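Worksheet: one structure, shown below.
A single protein chain has been omitted; all remaining protein chains appear in their positions.
Letters are used for the chains, namely A, B and C, taken in the order the chains are written, and counting of residues starts over at 1 for each.
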Amino acid sequence: MSSTIGEKIKISIFGESHGKAIGVVIDGLPTGQKLDIDKILLEMKRRAPGNDKTATPRKEADFPEILSGIVDLTTTGAPLCAVIHNTNTKSKDYSNIKKCPRPGHSDYPAFVKYNGFNDIAGGGHFSGRITAPIVFAGAVCKQILMEKGIKVTAHINSIGSVEDKSFDPCNITDDVIENLLNSSFPLIDNSKEDAMRKVVMDAASDKDSVGGTIECAVTGLWAGIGGPMFDGIEGKIAKAVFGIPAMKGIEFGKGFDLAKMRGSESNDNFRYDENGNVYTQTNNCGGILGGITNGMPITFKVAVKPTPSIAQPQDTINLETKENDVLEIKGRHDPCIVLRAVPVIEAITAITILDLIS
Amino acid sequence: MSSTIGEKIKISIFGESHGKAIGVVIDGLPTGQKLDIDKILLEMKRRAPGNDKTATPRKEADFPEILSGIVDLTTTGAPLCAVIHNTNTKSKDYSNIKKCPRPGHSDYPAFVKYNGFNDIAGGGHFSGRITAPIVFAGAVCKQILMEKGIKVTAHINSIGSVEDKSFDPCNITDDVIENLLNSSFPLIDNSKEDAMRKVVMDAASDKDSVGGTIECAVTGLWAGIGGPMFDGIEGKIAKAVFGIPAMKGIEFGKGFDLAKMRGSESNDNFRYDENGNVYTQTNNCGGILGGITNGMPITFKVAVKPTPSIAQPQDTINLETKENDVLEIKGRHDPCIVLRAVPVIEAITAITILDLIS
Amino acid sequence: MSSTIGEKIKISIFGESHGKAIGVVIDGLPTGQKLDIDKILLEMKRRAPGNDKTATPRKEADFPEILSGIVDLTTTGAPLCAVIHNTNTKSKDYSNIKKCPRPGHSDYPAFVKYNGFNDIAGGGHFSGRITAPIVFAGAVCKQILMEKGIKVTAHINSIGSVEDKSFDPCNITDDVIENLLNSSFPLIDNSKEDAMRKVVMDAASDKDSVGGTIECAVTGLWAGIGGPMFDGIEGKIAKAVFGIPAMKGIEFGKGFDLAKMRGSESNDNFRYDENGNVYTQTNNCGGILGGITNGMPITFKVAVKPTPSIAQPQDTINLETKENDVLEIKGRHDPCIVLRAVPVIEAITAITILDLIS
Partner (left out) sequence: MSSTIGEKIKISIFGESHGKAIGVVIDGLPTGQKLDIDKILLEMKRRAPGNDKTATPRKEADFPEILSGIVDLTTTGAPLCAVIHNTNTKSKDYSNIKKCPRPGHSDYPAFVKYNGFNDIAGGGHFSGRITAPIVFAGAVCKQILMEKGIKVTAHINSIGSVEDKSFDPCNITDDVIENLLNSSFPLIDNSKEDAMRKVVMDAASDKDSVGGTIECAVTGLWAGIGGPMFDGIEGKIAKAVFGIPAMKGIEFGKGFDLAKMRGSESNDNFRYDENGNVYTQTNNCGGILGGITNGMPITFKVAVKPTPSIAQPQDTINLETKENDVLEIKGRHDPCIVLRAVPVIEAITAITILDLIS
């Protein structure tokens, strides 16, 4: 088992939801990089609970302590370790799920894999909470990417059946990017916010939860990054994204819609612009051909399943009695994690892109 | 750049479409495994061109020569190298695409990445032809999996807008599996064959191509395989699948449909069967929770884009004149690669699963 | 750059000598392993400074705080992170070496590699202090190995020109092992202690330092572990050992003496003992043939260079003035690190062996 990813920029995630601390070691960062801590904290706040009514009211003191790898907030080239201490944990909420695995959760397969020794409290190492150090690492990588003109931006693409517009994949302007990063509910078409919130609130009032999709774009990345076969960009991003809990699908560019198209529709024709730069007239491929960037924005969408922790009684098994049972999950849970997952998807994408160009 | 994948079972793919040979080195196979060459050849024939009217009439002598790693057709534990010599190649067909990159192909990004030195003939190392050694490696892995009761089976899930039924993810019988493996056009609902063939033939007669989707299932795999975060099954399968040319999306279980569900619908409740075995009443998660198998069949779908090589004139650029240009692609090309990709998806999945349990 | 090693048991080391903390993330440990903290602390005390007159009198509070991966001191299967906070640091001692690189130290090549941004204080990430978390990780691995009957034991093989006896590589008894582990100056022939101490004290009084060798043995490991070529045991141990600062040579079994032998002398003949177990009559190969264990004890020796930090004035360059200069290193330094390196060599070997058999 490994919570490590990357080749040149390696991150190693540790920690359990209700343990002493969670954190990350980042190895391979360029030296001499000045870190803007405020920007890092801002990213972490975007992911933190308690910011929005659609998320859990539980508060987390997600303040990262950097133990190594910097002097005067400047990277030394040595591995950077950041730790986030766990404070506001309510272990008692998880007393019954040790024996009755929660439907939709990792409890049962983890019980089998770890012979029952895994830390079940708060989801342990499977908890969504361990995405906090990923957001920290992503915020560091984003700053380095930004200096190279590369931006990673995501938005809520849908919640339940309510859909936002997609990016215009040929023209993702800085205005669009800025608006999304500064929004507490990042949408391209803000008129959908109320309908989306209603979907979440309705689910919450039914003691239920709801899923959604996120679209992410990488702009400013030049052509020629990636490689054929198992070094392809799609595979690298997909492996990273599926490392985030609750992600169940990913598609690049038009993705599954390409399957219904003809080649004459789906092929993106090449053209020179007035400055002699190559572009494509459409961007159905999401900026990637043969696993390699073609210089157009990378775009992809991910499917986020509904939060499995719901307050309704659910049928499950009892691992002690070996009989069927019913479980009612206590505690405070997000009725929808899509909003909080937006900065996480940005973060893991930024880490992957920096790894690719390092 | 790397055409290598796997940790315990490592495969390394080499070869260009119109070079001397293509092949694979497989490292880490168990010793003493007797190989059934007929079964391997059968798998390779499923992928080979010229078998079906929906595919290219071009013939390939896809006969693998095993150079190492076996004595008396039994694995020795040393790396197994198999080579497929290229014979029927028509390099002249590719004379104009060196300067005019084909829309939808890797030509342009590969030109940038390799400074123009990549072998363009027949797509070079990016050609769909290099999936032949993957099918060889997959056929070897399938035999080893079969002895452990694990089967990997795929079918055409859709071509254009014509859809096959999906697997019943809670009950994939040996009958269903056998029917698919023995079919020259693997569908669960065979009544859809004619409509699908018509979609392909219509596209072909329009000098066009068409995409589709493939569904794949892994049955017989026990609970507890995989791991959290970057060791998750979804990420490993996704990285492998995106190594196959033309794949643009992947979703596990209900995938993108989960995004529209509520938790009470999407959660798969656990139950004991009469023998005390754990199962889930639904299998929306595709057999994977928290990146770990739960003992139910793994199911996933992939999006296959339309073949980018179409005979219609297409707008593109001329890398020599630095001006916009028009390209007409000559040669024989598949109007739809979905059928031929079915055994490839099975193969890369079998390689991945064997790696996971080795 | 990477401070990570291992395939199934991965360790990731972080921290600089004078930063906030140093530590390690251990990924891949078996679940349900009860840790004996007293034994871990004992190992760390063996490496800690201030224990012996031959070492620096500087005290370090090497108390590891385990942040994750355990519940009730039992491993959960999630990554285990342990942190050792730095307390007793005297950064002022290192003021002049930023511009004048110390002969024999990494200062100059690190300056080139990191463009001067590396943390020079106390040697930063190159400091011998970062072996403390390695000893922690090794102590964890040793406990797991011990339950399988595998022991890793090292002793001072020489200091300067004074040599200890070597292990009898065919018969390393538990008595010999116990004596070494419980000794504050581990020698097989204790009569050499005084002479060795005199070599160190003489060097110290001359403001100089002295090198030595360490011999390490792994007992209880069965035949068949390792592999040919780049999976060989020698290569894995060597890569791990050279990760420890100051190691400049390694030889397995009779090592460089084999180069002077004939095959009839060096070959270890196989025999069955009275119980039908295979053994070799000699063990010149150090328990490894073709990169694979043969069931006899693994033995190897490493060369430890003299501590480069000496108090004598030394010729060096001044990176600011770009002129030749003279440096006098201040601060407290070990006149000989061989004694303190003994548990470090054991630790890195234990980590490597556990990785190999996991």
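In this section, contacts are C-beta pairs under 8 Å (C-beta built on N, C-alpha and C of every residue); 3 or more make two chains touch, one makes a residue touch a chain.
Quick caveat: nothing in here was measured; it's all calculated off a predicted structure.
Per the touch definition above, the residue from C:Ile5, C:Ile177 or C:Leu354 contacting the chain not shown is C:Ile5. Of the listed residues C:Pro245, C:Pro297 or C:Pro343, the one in contact with the hidden chain in the full complex is C:Pro245.
Shown as candidates are C:Thr74, C:Asn267 or C:Ser358; the residue that touches the absent chain is C:Asn267.
Interface with the hidden chain, as seen from chain B, comprises residues 1-4, 10, 12-16, 19-23, 25, 27-28, 31-32, 65-69, 71, 74-81, 83, 113-119, 121, 124-125.
Where chain C meets the missing chain, the touching residues are 1-5, 13, 101, 103-106, 108-110, 112-113, 125-126, 130, 158, 160-161, 203, 206, 208-213, 223-232, 234-236, 238-243, 245, 247-256, 258-272, 276, 278, 280-281, 285-286, 288-295, 303-310, 312, 314-317, 322-324.
What we mean here is this: only the chains that are shown with their structure count from here on.
Put simply, the chain closest to the centre of the protein, by Cα centroids, is A. Ranking all chains by how far their C-alpha centres lie from the centre of chain B, first place goes to C. Residue numbers of chain B whose C-beta contacts span two or more other chains: 228.
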